[in-house]
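Complex shown without one protein chain; remaining protein chains in place.
Going in written order, the chains are labelled A and B, and every chain counts its residues from 1.
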Amino acid sequence: MNLKTMNKTTRSNMVTYLMVIIAFVIVQALVSSGSISSSLKGQLVPICAYIVMAVSLNLTVGVLGELSLGHAGFMSVGAFSGVVAAICFGQTIENSVAVLILAMLVGGCAAAVVGVLVGVPVLRLSGDYLAIVTLAFGEIIKGIANNLYVGMDANGLHFCMIKNTLEMTDGTMLINGPMGLTGIPRIATFAMGFALIMVCLFVIFNLVNSKSGRAIMALRDNKIAAQSVGINVTNYKLMAFVISAAMAGMAGVLFAANFSTVVASKFDINTSILVLVFVVLGGLGNMRGSIIAATVLTVLPEVLREFSEYRMLVYAIVLIVMMLATNNPTLKNAIGSFTGKFSRNAEKGEKANG
Amino acid sequence: MEFLFNLISGVSLGSIYAIIALGYTMVYGIAKMLNFAHGDVIMVGAYICFFATMRFGMPPLAGVLLSMAVCTLLGIIIERMAYKPLRQAPALAVLITAIGMSYFLQNAAQLLWTSSPKVFQSVVGTINGQTGIALFDGALSISYVTIVTIIVCVIIMVSLVTFVNKTKTGKAMRAVSEDKGAAQLMGINVNTTISLTFAIGSALAAIAGVLLCSAYPTLVPTTGAMPGIKAFTAAVFGGIGSIPGALIGGILLGIIEIFAKAYISTQLSDAIVFAVLIVVLLVKPTGLLGKKVSEKV
Partner (left out) sequence: MKLRKKIALGLVLTMGLTMFAGCGGNDAQQDAEQTGGDAAAAIKVGGTGPLTGGASIYGLAVQRGAEIAVEEVNALGGVQFELKMEDDAHDAEKAVNAYNALKDWGMQLSLNSVTTTPGIATSELNNEDRIFGLTPSASGTKVTEGKDNVFQMCFADPNQGSASAKYISEQQLGSKIAVIYKNDDAYSSGIYEKFKAEANALGLAIVSETTFTTDSQNDFSVQLQDAKNAGADLLFLPMYYDAASLILNQANAMGYAPKFFGVDGMDGILTLEGFDTSLAEGVMLLTPFSADAEDELTKNFVAKYQDKYGEVPNQFAADAYDCIYALHQACTAAGATADMSAEELNDLMVEQFTTMTFDGLTGTGATWSADGQITKDPKGMVIQNGAYVGM
């Protein structure tokens, strides 16, 4: 393939793939040579999870043009179901990579199912009303997960809600209500995170460039015009929404499998908003921007540690200044030369939202 | 009797949501932005009133007025610095800036006033040593704070509706809300109008903060965050942008929350509140009193 003969979008996508691969190779080299701080090393998997969250949310917000404030809810569904699956599979399968892949599939499927359940009714709404319903959904997931008890003994899995009524003699609790998941096998690796990012990018880029993708973007840009040419609103909206949910679910599994404990309250509105910040800062519809924004904003609070208690204050100021700067017309024109696509897409996405 | 008790508790809680929701809906209605920092302006308002009355011994009313003045100023400063430069930017950019502002206010409050909880003295005094009206020989009681909150809510609602519908500035606000460009062509100063909206919204936040902490007296830097989100929910419930809708939405939300706790499950009460919200929005997609937006082709 010749770079010059490719169309602009393909070239831009290739650049994104290449960027991720190069970043992976460099970081991997640094890790194996031991010249990376444990602080950064510990963040590699969460960064991967957040990148997947950001690109998947970008599919909903940037490509589909609907504001979602409950993306962490899908992450939660994925994390909880995926980890339970990982523990079950872990008993029979030795290979931790295989276990993680299976867990991710389970987590992704569970999140997709919930995505359909949520998407069918709520995608009839739009704008801020859709936003508040997704927020509400995220809070409901949190409420349910906080009251879910799952235990495992010789007879298999046991579930119950609200009160822990599981009476197991020799079993272990997997999900213990508000105490969340404990004893998670820490099988997530940076390489798996990288692989997940690549898979998600591949899916999103191919979707966006397909017939379905064009239909989805047509809905974003002008719903009525799209409807008039026979595009099925519900189907295409649901398609983007569910794919986005499934990816968030897989990110949830990756995230949870990196820590020995995960609680439901982690996946609250603050996490949803955090991911939204990545998306908006990176540019709506711009996957490369999301990747960069997710990485920078995840590392930033750690870099700011030297400010000790002023850390989060500085973070807030940096966030505001970044938003002001990226939306400053003068600056925008200056950087516009190489990110011209971003601003156009952002405007498009916005029109559909406004 | 238990039902009545729960109803009263629900209205008490709901009146607090309502008063916060009024500020939310006011700003949303005119400036068309979700001001996520509203809950944190509420917190600042409560702190100002706390320090004025507890540390400097000012009378409660003076404390409230001072806190309104400070919040109005704060609202204008926030608007000028963080939101105004983004007037032409996408709505989502403003949303993120508002979130940044919310983080900023919370963290600044923690540094300035520490995170140890302060116990707020109710600005609503006692009558004969009683904090509320006792009914049925003391089996039930309605606290004065609730009564004051509801009265204040209604006063604010009526004056806001009158202001927006009857005065010239109100007319300008409605024009800006309909179409910024056209309003500007008609000689309306859009920037001033929006700044004024923020000023009013922030003054309302101060009142809400004082009443919130009078009813639930623990004051910490995150005091405003969750009530802010619940009130936002209430505003959407009632139809965001609709001023009477905020009042009704707030009170209904409070009642639903208390009933869910009392009759279904205290564990799942929040989930139930949000589930009811979803159902309502599915039946009435623009909230209870929201305007139906016809799609332009």
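Assume a contact is a pair of C-beta atoms (placed from the backbone, for glycine too) under 8 Å apart; a residue touches a chain by one contact, two chains touch by 3 or more.
Note that the coordinates shown come from a computational prediction; the quantities given were computed from them, not determined experimentally.
Engineer: Tell me which of B:M54, B:I147, B:V161 or B:L282 is the one touching the absent chain.
Structural biologist: B:M54
Engineer: Which listed residue (B:V44, B:A108 or B:A235) would be found touching the missing chain in the intact complex?
Structural biologist: Of the candidates B:V44, B:A108 or B:A235, B:A108 is in touch with the missing chain.
Engineer: Among B:M81, B:M186 or B:V279, which residue is in contact with the omitted chain in the full complex?
Structural biologist: Counting the whole complex, the residue in contact with the absent chain is B:M81.
Engineer: Could you please point out the chain A residues that touch the chain left off the display?
Structural biologist: These residues touch the chain not displayed: 37-43, 46, 139, 146-147, 164, 177-180, 182-183, 186, 255, 259-266, 301-302, 305, 308-314, 317, 320-321, 324-325, 328, 330.
Engineer: Can you name the residues of chain B that touch the chain not displayed here?
Structural biologist: Residues touching the hidden chain, for chain B, are 2, 5-6, 9, 12-13, 50, 54, 80-82, 84-85, 106-108, 110-111, 114-121, 131-132, 138, 141, 143, 215-218, 220-222, 226-227, 230, 257-258, 261-262, 266-267, 269-270.
FYI, only the chains that are shown with their structure count from here on.
Engineer: Whole-Å distance, chain A centre to chain B centre, using C-alpha means?
Structural biologist: 31
Engineer: Using the touch definition from the top, list the residues of chain B that touch chain A in their complex.
Structural biologist: Touching chain A from chain B are residues 28, 34, 82, 85-86, 88-93, 95-97, 99-101, 103-104, 107-108, 111, 229, 232-233, 236, 240, 265, 267-268, 270-271, 274-275, 277-278, 281-282, 285-287, 295, 297.
Engineer: Touching residues of chain A toward chain B in the complex: what are they?
Structural biologist: 61, 67, 121-122, 124-125, 128-129, 132-133, 135-137, 139-140, 142-144, 146-147, 162, 223-224, 269, 273, 276-277, 280-281, 284, 309-310, 312-313, 315-317, 319-320, 323-324, 326-329, 346-347, 349-350, 353-354
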